[in-house]
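What you see is the complex with one protein chain gone and the rest in place.
For clarity, chains are labelled A and B in written order, and residue numbers in each chain start from 1.
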């Protein structure tokens, strides 16, 4: 009964530690690698909860696409280890005040923080009939995503269109001084007059 | 026992660490963009756990849409960062003061 609690705390503490490393390292590539570690830990947490479709979606989209995009941009921008001209303690008071105010607000309401399982719990029993007749996560999401929330599905398609347009407008450099081959012209040429017999000797 | 409160603590802490990452950032703007991604991840996790706790599918649908929009937004953010870099050749934070007033 305590394995899932232990695994939960393992994954969540690794996720929080890795997120602290993301914001405090000076080498950008290390930051991106710790970001990938955060994503993998949260995906593991979601697997524990039973949302397996969303967990693998998170891995595929976040790690496979977004983190790789971050790595491409880090490599392209040639960021060296940045030396800070302002001291490290410059912005710290305001940041810490903001953080502690928000954290106090949110912590003060959650009085039920029971870390070590010292409270009396009920017994868990598993009803195998409902476990067998359940819908899987992907079936449950699919039943509702294309029927009731179909408008949001189409709208997110439009958002992806906007992202594609934005990435192309902002960053595409079409170079005009590069010679390219046009295969369709090469295949379509009329090669009737390309070879000619010349009589050299009369 | 995994309660609702435990996981709200986790996602709230992750969100707050990301907010801290945006404010205390001395290094470069890429760390700000990564903190934005972690904020979206924290909110997605909060929604998925709320949906499992309430036995309602809306949270998981919402989190799938957030995934889509976060991907689109990070691609546009990185495109803007790239064209900013092409002109400036550095991406440190304290030089972003061209328009003061």
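In this section, contacts are C-beta pairs under 8 Å (C-beta built on N, C-alpha and C of every residue); 3 or more make two chains touch, one makes a residue touch a chain.
One rule holds for everything that comes next: contacts and distances are computed from a predicted model.
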item: Per UniProt record, name of the chain withheld from view ["Ubiquitin-conjugating enzyme E2 W", "ER membrane protein complex subunit 3", "ubiquitinyl hydrolase 1" or "NADH dehydrogenase subunit 2"]; value: "NADH dehydrogenase subunit 2"
item: Residue in contact with the excluded chain [from A:60, A:76, A:135 or A:169]; value: A:169
item: Contacts of chain A with the absent chain, listed as residue ranges; value: 105-106, 109, 148-152, 155-156, 158-159, 161-163, 165-166, 168-171
item: Chain B, residues in touch with the chain not shown (by the definition above); value: 4, 8, 15, 22, 29, 32-33, 36, 39-40, 42-43, 46-47, 49-50, 53-54, 56, 58-59, 61-62, 65-66, 69, 72-73, 76-77, 80-81, 83-84, 86-88, 96, 98-99, 101
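Here is the rule we use: only the chains that are shown with their structure count from here on.
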item: Distance from chain B to chain A - Cα centre to Cα centre, in angstrom; value: 10
item: Residue ranges of chain B touching chain A (in the complex, touch as defined); value: 1-3, 5-10, 12-14, 16-21, 23-28, 30-31, 33-35, 37-38, 41, 44-45, 48-49, 52, 57, 60-61, 63-65, 67-76, 78-83, 85, 91-92, 94
item: Of all residues in chain A, those that touch chain B in their complex; value: 1, 4-5, 8, 12, 15-16, 19-20, 22-23, 26, 28, 31-32, 35, 38-39, 42, 45-46, 49-51, 54, 57-58, 61-62, 65-66, 69-70, 73-74, 76-77, 79, 82, 84-86, 88, 90-92, 94-95, 98-99, 102-103, 106-107, 110, 112-114, 117, 121, 137, 140-141, 144-145, 149, 152, 156, 159-160, 162-163, 166-167, 170-171
